[in-house]
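Okay, here's the structure, questions in a sec.
Only one protein chain is missing; all other protein chains are in place.
Chains here go by letter, A, B and C, matching the order in which they are written, and residues are numbered from 1 within each.
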Amino acid sequence: MRPDQLDRSDPEGAIAATAARVSNWGRWGDDDVLGTMNFLTDTKRRDAAGLVRTGRSYSLSQSFDMDGPQKGWRRRTNPVHTMLDTGVDAAAGVQGFPHGIGGADDVIAMPLQCSTQWDGLGHIFDHGRAWNGRPAEQVVTSLGDRVTGIETVADLVAGRGVLLDVGRALGEDGELPDGFAITEEHLEATIAAQGPTTAVGRGDIVLVRTGQLTRARREGWGDYAGGPAPGMSFTTAEWLQATEIAAIATDTWGFEVRPNEFDHAFQPLHQIAIPHIGLFIGEMWDLDALADACAADGHYDFFLTASPLRITGAVGAPVNPVAVR
Amino acid sequence: MRPDQLDRSDPEGAIAATAARVSNWGRWGDDDVLGTMNFLTDTKRRDAAGLVRTGRSYSLSQSFDMDGPQKGWRRRTNPVHTMLDTGVDAAAGVQGFPHGIGGADDVIAMPLQCSTQWDGLGHIFDHGRAWNGRPAEQVVTSLGDRVTGIETVADLVAGRGVLLDVGRALGEDGELPDGFAITEEHLEATIAAQGPTTAVGRGDIVLVRTGQLTRARREGWGDYAGGPAPGMSFTTAEWLQATEIAAIATDTWGFEVRPNEFDHAFQPLHQIAIPHIGLFIGEMWDLDALADACAADGHYDFFLTASPLRITGAVGAPVNPVAVR
Amino acid sequence: MRPDQLDRSDPEGAIAATAARVSNWGRWGDDDVLGTMNFLTDTKRRDAAGLVRTGRSYSLSQSFDMDGPQKGWRRRTNPVHTMLDTGVDAAAGVQGFPHGIGGADDVIAMPLQCSTQWDGLGHIFDHGRAWNGRPAEQVVTSLGDRVTGIETVADLVAGRGVLLDVGRALGEDGELPDGFAITEEHLEATIAAQGPTTAVGRGDIVLVRTGQLTRARREGWGDYAGGPAPGMSFTTAEWLQATEIAAIATDTWGFEVRPNEFDHAFQPLHQIAIPHIGLFIGEMWDLDALADACAADGHYDFFLTASPLRITGAVGAPVNPVAVR
Partner (left out) sequence: MRPDQLDRSDPEGAIAATAARVSNWGRWGDDDVLGTMNFLTDTKRRDAAGLVRTGRSYSLSQSFDMDGPQKGWRRRTNPVHTMLDTGVDAAAGVQGFPHGIGGADDVIAMPLQCSTQWDGLGHIFDHGRAWNGRPAEQVVTSLGDRVTGIETVADLVAGRGVLLDVGRALGEDGELPDGFAITEEHLEATIAAQGPTTAVGRGDIVLVRTGQLTRARREGWGDYAGGPAPGMSFTTAEWLQATEIAAIATDTWGFEVRPNEFDHAFQPLHQIAIPHIGLFIGEMWDLDALADACAADGHYDFFLTASPLRITGAVGAPVNPVAVR
């Protein structure tokens, strides 16, 4: 489907029709809690280790601090990091420890999706249904996600990463404009342009660089957290499912194009990808240094470890993804 | 030095003498912020990728939740995870989103050292001096660690991991008793017992399993967070420095043996290892599943990614370490 | 009803029967959000100001700090107070402010019911019904209490306070034992013993001292937060409603006697008092200094201001109640 075939007035209809086509419900049994992470097998992970050529590593995490983009939407703030003890206290001799030892210690209060993170399978529902068709109210209560909490994949998220630098392949100066909807055609064009290391298939973790973060870094955050952005078109749902990728991440706040491709809608591709495909979505990743390295030598795949912080019952979780090339 | 050669009445003297012998100050220049992480080069990391044989991955993280061991010492609580939105709300139709989409979202408040974590180089001081000889008050203020914040190593902590399962090699039923001081002799005996895959050298990330976590899991936390524990002897300081390892982690709260090996002391080995050696110390790691796998096939080294959450200025940071064998 | 008339095996029946007798639903109209606070009129408040004789004031608040009684039940921790800036930093000159000014600033993370607090009308439900018969799911969502948030009474909670020092009147050494169920008979005996200033009536804020806090202060917290305690008998429901008091508070964690007076139950009097009577309940108040003063001069009523912190949508709120005699 092409974006111009969408009926902009009927997101609900488009979602229902698309969900019917791409649903993975039941594919891995009624008890499944892993969704597309099932595709990332030990064999895939072993093969991915073979992609390491120089050993150079790249963190794909943005910073967690008060200089982040959050403005308070739905109580999402930037992380507040405070000290329990400091070097200044230690130097002033006010800590009361023996034999000259001094210490510093710290705490943090933050939304789990304030910076670089994974959406877990309990993050989004479609008409009250969570991943695999479960009733949302039986999955995520005030106590957290009792079924598909992010801890279910804490061991697993390491494998082959593939960068699709759509910004560099199709944008001007390496950046797609806000509102640019990345279609399957754009993805395939990027894959073709980048060459053979970019083939995308079962179990891969796909990283899509739009260049919006590059722009935000240069021009200021503006409305990075929730405003207009380049991102995946709703019409990529089939591609996301058919490729059998394990996960996908972008350098934007919300993964999909914004404004969304309907007159009145909110993140309709999430509504397909998470509850129906069982797909793990990463957001706010920093792909710039990695992208420069890939562009320099033409190798776009690498060993990627991106296991989320093991917060029991989390519906999303911060992560420091590390690519080793 | 053997533990029985320590003057139990003089920790300050022992610390000073040991610091003089093992100091790495200036080794990597005055501006260094990486300490022993300098040993973990791209080449080392590339070679480590070659250790992956089956592709099976193991998270070495304990859970982050209210069932953890913290009891409030120095305001260290267990993490408090709360929901901003839930599946119950989504199912009840009270969220106000369009086209049937519903969502769950969450926040956390936690000490950075409440569960599986790295100590950063700004965590401990010796007589007001931080790593590389810097005045502590110029390093860690109420704004955080301005020099050696954990973000400095956010890209780097991936390489060869080596498990020293001292509990299994020397303990009864795989566990060392509380108060057991692991000496260089014990480490070497474990290396010998485990065989050739266990050689420890420059750039390695060494994981020492005592079995205390296994016991806590069976018997309840008790005083896991700060009470008696097996751990590294103060006398291993030379070994820690001479081996040129990049980092070390244990399955205990505090890395070193407790009670400490002096009459009145508090974590004296930290006072050497962090500010003088520049060594990264991991605590509260869960090594049990990995240890079972290593024991089963006799391979004790693996590819380990353990990059800390990228919290700007943090003196410690939570991490989900993942070993791939 | 006397406690020995309760059928210990049937809390649900007892609750239903009692609710039918004491319900205030509809008493102040369908839109009411104030419950018994309606009884505390301006006239009552004006008259209460006349009770001030010496001008001596007493805070009835326990401390908010890590030395409190919370042990993590349902994620209720003690408050974690951390500094954003300190005097040590200011003295060390690391703050970067001009003309010699320095500052300290702080943050807190805490459950709203961790220490001295009011239960709001959205705190407890009976079979899915909140105060005035509203469906609970329409009142308190993940966004907070949208109807009866504590802000609705932020202006109002000032009036005549009356201390019923049941511990001193009926206990040994001023303390009731844990498990002691305070009945209407005990309340009336205390009123009689204390004399004419103790009359209880419409619009009053009644403070019931059991002495448990005195004991905890002497012997350590133990299970103060949720364990056995003296407190109000389930059978006082009629008294609580018939007296037309505006609010009631105790020096215990949970207001009512614990263990509760049924074989298997959890806070059954709450289930009557809050959703059916619309009564505001204060917990963890420190009544000791006030009680000493009352005992010394025989005056048991005073002007009490106890307006909760104005947290929008809170179902409970911390408060520093101040009695002026």
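Rule of thumb we're sticking to: contacts are C-beta pairs under 8 Å (C-beta built on N, C-alpha and C of every residue); 3 or more make two chains touch, one makes a residue touch a chain.
All figures in this text were calculated on a predicted structure; none of them were measured in a lab.
Shown chains touched by the undisplayed chain in the intact complex: A, B, C.
Only one residue in the set C:Ala20, C:Ile101 or C:Ala296 touches the chain that does not appear here, and it is C:Ile101. Here one chain is not drawn; of C:Leu6, C:Leu34 or C:Ala109, the residue touching it is C:Ala109. Listed for subunit A, the residues touching the missing chain in the whole complex are 66, 72, 75, 77-78, 80-86, 89, 92, 94, 109, 137-138, 141-142. Contacts to the hidden chain, counted on subunit C, fall at residues 11-12, 15, 41-50, 52-59, 61-65, 67, 74-76, 79, 81-88, 90-92, 97-113, 115-116, 122-128, 130, 135-145, 151, 154-158, 262, 264-268, 270-271, 303, 305, 307-316, 318-320, 322, 324. Residues of subunit B that touch the chain left out of the display are 80, 82-84, 86, 88-89, 91-92, 94, 107, 109, 142.
FYI, only the chains that are shown with their structure count from here on.
If you draw each protein chain as a dot and join the dots that touch, every dot ends up joined to every other dot.
Centre-to-centre separation of subunit A and subunit C, using mean CA positions: 45 Å. Averaging C-alpha coordinates per chain places the centre of subunit A 27 Å away from that of subunit B. Residue positions 82-84, 86, 88, 91-92, 107, 109, 142 of subunit A are each in touch with at least two other chains.
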